[in-house]
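All protein chains of the complex are present and in place, except for one that has been dropped.
Labels A, B and C are assigned to the chains in the order they are written; within every chain, residues are numbered from 1.
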Amino acid sequence: MPADLAETLAAIAAEGLSATERGQVASYIPELAKVSPAHFGIAVITADGTEHVAGDADLPFSIQSVSKVFALVEALDSHGDAVWARVGREPSGSAFNSIVQLEAEGGRPRNPFINAGAIAVTDLIAAAHEDRAGSGAILRRVRALAGDDSINVDGAVAYSEAATGFRNAGLANFMKGFGVITGPVASTLDVYFHQCAIAMSCRQLARAGRFLAHAGRCPSSGKQIVSPERARRINALMLTCGHYDASGEFAFQVGLPAKSGVGGGILAVAPGKASIAVWSPGLSPQGNSLLGTRALEQLSRAMGWNVFQP
Amino acid sequence: MPADLAETLAAIAAEGLSATERGQVASYIPELAKVSPAHFGIAVITADGTEHVAGDADLPFSIQSVSKVFALVEALDSHGDAVWARVGREPSGSAFNSIVQLEAEGGRPRNPFINAGAIAVTDLIAAAHEDRAGSGAILRRVRALAGDDSINVDGAVAYSEAATGFRNAGLANFMKGFGVITGPVASTLDVYFHQCAIAMSCRQLARAGRFLAHAGRCPSSGKQIVSPERARRINALMLTCGHYDASGEFAFQVGLPAKSGVGGGILAVAPGKASIAVWSPGLSPQGNSLLGTRALEQLSRAMGWNVFQP
Amino acid sequence: MPADLAETLAAIAAEGLSATERGQVASYIPELAKVSPAHFGIAVITADGTEHVAGDADLPFSIQSVSKVFALVEALDSHGDAVWARVGREPSGSAFNSIVQLEAEGGRPRNPFINAGAIAVTDLIAAAHEDRAGSGAILRRVRALAGDDSINVDGAVAYSEAATGFRNAGLANFMKGFGVITGPVASTLDVYFHQCAIAMSCRQLARAGRFLAHAGRCPSSGKQIVSPERARRINALMLTCGHYDASGEFAFQVGLPAKSGVGGGILAVAPGKASIAVWSPGLSPQGNSLLGTRALEQLSRAMGWNVFQP
Partner (left out) sequence: MPADLAETLAAIAAEGLSATERGQVASYIPELAKVSPAHFGIAVITADGTEHVAGDADLPFSIQSVSKVFALVEALDSHGDAVWARVGREPSGSAFNSIVQLEAEGGRPRNPFINAGAIAVTDLIAAAHEDRAGSGAILRRVRALAGDDSINVDGAVAYSEAATGFRNAGLANFMKGFGVITGPVASTLDVYFHQCAIAMSCRQLARAGRFLAHAGRCPSSGKQIVSPERARRINALMLTCGHYDASGEFAFQVGLPAKSGVGGGILAVAPGKASIAVWSPGLSPQGNSLLGTRALEQLSRAMGWNVFQP
């Protein structure tokens, strides 16, 4: 019998706020390193639209790689399956910023949720707009999904990303050398750094992810965002590739499609049941929120939300 | 609205038996190369125990790597979570018989469903029994799960595997050099080659996999084979790692936990709904049944069986 | 008994000018692709200063990676052994533009004669000068070594390199991400692209390399360019790393320290005996001059110039 959701979240948040081992806050982007590791927030929106929150659920944080989900939705919307000519659908077996497979595999990234793949997806979006308007398209998409026009890019984070994003610039130039990226590298990276710097709260993120839990349709607006097939396919990608080289472990322990970001946020989807967002800035060695992952494991177990069981 | 299952299977089998592009039958094990590519069979057992079959569903074939699921169940039963000290739970991003990651990662295979990982799992089973009795333990496990004592090892295939299994011997010796395999390499390989050579029909295979669809409990015998947690974890591994370096693509297209073998068989699990086995000997370049994969895609779509949708 | 040098060179040039299989002219830099594959030139300057030339020995060509030798000399002069903190001294076992080892080895290139290593060396030079003056320092160095102020950068080639050098930009940004490159990536690449675009004839190149054959001292000017130890060390690097992933084969067949470039030039050193430059634009699959390599093999054999024999 599933536990009471409100009680479960309260217990999870209490533990998440008080835990002593909290992981390491991402340090390679200076602006992110300033965030206190003490934060913990969680938001769950069930099928009926009820919003359950606990902890710092209304504090905005840098969504970082969680934005890769929204960029993929945007690119699939504008380019359809042509997206898959640029990027694969396989787990990489490598770190999030690895360049090794690009060299062996003709510059085509393994999937849209590692850095190289997300940059290739962003390049499509950048090419579909003039100047830097691609960045605006992704932000508008996120606002529409969350139904919240107050969501914005954190300019200081975007600047910090650009000033230190040499490995991403390495990936982008390498792909350009293979013809996988077609636009000007600087423009593509500019859009990419801005999408990573979008700031959202757990509540906003859970709202924005609802369509993935409900066959592509946002239950509050009633709008069909993507087709049911596209929704389940994005969920499949989140499950197999959403946690970089710890995706298999996350599937084993939690059993839900989810995408993490180095800002400490995770968006998770329990199909038919709930959209979930959790945030705690301290990371595991693989770059995923330590306490966020643990919280999702507890929630999944308590509520019986796991795609691998009846 | 889901389609009628019997009609769907009839249509799938008709197409599977008549298709002209059938892939290449595995040639690196001479005995497998003798199998006709013309075969196609499928069996589906729904939650109520009804068995739906079509095509060559009662013809035995070499289950090959599908046996890795049963060996994992056996090893978890006898060794518990100590299994995970020997083998990981991550997709490899490499071919089924790749040795590259072993060198970089201290001889510990990425997961139990690539060859190296399955050999490490088998080594645990071999060590738990005297002489070659490990092979018997796996066979007994398969018979008990299928409720069918007529299931047997195909001796000619086992011999053929052993006579040509140099890459597997390379993997086993390499892991032995790292201390990941502890028993005599020859004994471990002997058990491994025998488990791969188990011959089963689609019907038998679907029966043996029912417990995975029903929270670890076999609905016909009423026996709890593994705990619900273990069942969903095995399903998670099948989804992320069950099709080697095409696992992401299978999750994207089919959305069900499944394990393939180079004999052309695939065991798939629709949690709460059905246990499915399909067989067609021709393989894709990644070593998975070409028509079997297509059949599962059609079945999943027609019946709405996909773990990533409500 | 060694052959007569003049006769040998005449025979080599005749064959080099008339051979039908000439390899493929480098195509990835558009400006280089325009060069006719029909050219062949060779220049040999013996210890007494006699200059023997044949074929197109006075036609300038793009020295490309041969410039890596002169950049290394320049950087060792200005930074001493601190150069070796940035770059190793081992063959890479990989292609000239590979990025794989950088990721596994903390961004430190294997040696100064692959692209990544040369860019790291150039970064030191760029950092030692204001603006783009690093490029001038390398050109002045080459002019001084050749005793010829007419040597210049081919602007069209430099522009073509910059316009298409995305893989080099990938390497540079990746190294910058590891802190191996410290200056602005764009400035370092600018210097690098200009040094690659230096145009020299075989005669000029052979003159510029004389100090390496004579314990660091230029016999014509009498100037000690580098210490005897540094000269033999640079020769060692040319032998083990001068032909990318075909360096072992070149040592096996020719037995002389040498550095090749994708413009089709090769500078070779017979210690105590001669400085040699050869040019033919058609390349082998590994990116080394096909006929140039064959010419050096014939010359080495005919004259008994091979460091591995008495």
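Some notes on this structure:
Just so it is clear, a residue touches a chain if its C-beta (ideal position, glycine included) is under 8 Å from a C-beta of that chain, and two chains touch if they have at least 3 such contacts.
The model shown is predicted, which means the values in this text are computed figures rather than measured ones.
The chain not displayed here makes contact, within the full complex, with B, C.
Across the entire complex, the residue among C:S78, C:N152 or C:N306 in touch with the chain not shown is C:N306. Within the full complex, the residue among B:A38, B:A85 or B:V100 touching the omitted chain is B:V100.
Take subunit C: the residues that touch the chain left off the picture are 88-94, 101, 110-111, 213-215, 228, 231-233, 235-237, 239-241, 245-249, 251-252, 255, 257, 271-273, 306-310.
What subunit B contributes to its contact with the hidden chain is residues 98-100, 102-104, 166-167, 169-174, 176-177, 185.
Throughout what follows, only the chains that are shown with their structure count from here on.
In terms of inter-chain touching, the protein chains here are arranged end to end in an open line. By number of C-beta pairs in contact, chains A-B lead all other pairings. Superposing subunit A on subunit B by their CA atoms means rotating through 180 degrees, a value rounded to the nearest 5. Separating the CA-averaged centres of subunit A and subunit C is a span of 47 Å.
Centres computed as Cα averages put subunit B at a distance of 55 Å from subunit C. Residue positions of subunit C in touch with at least two other chains are not found.
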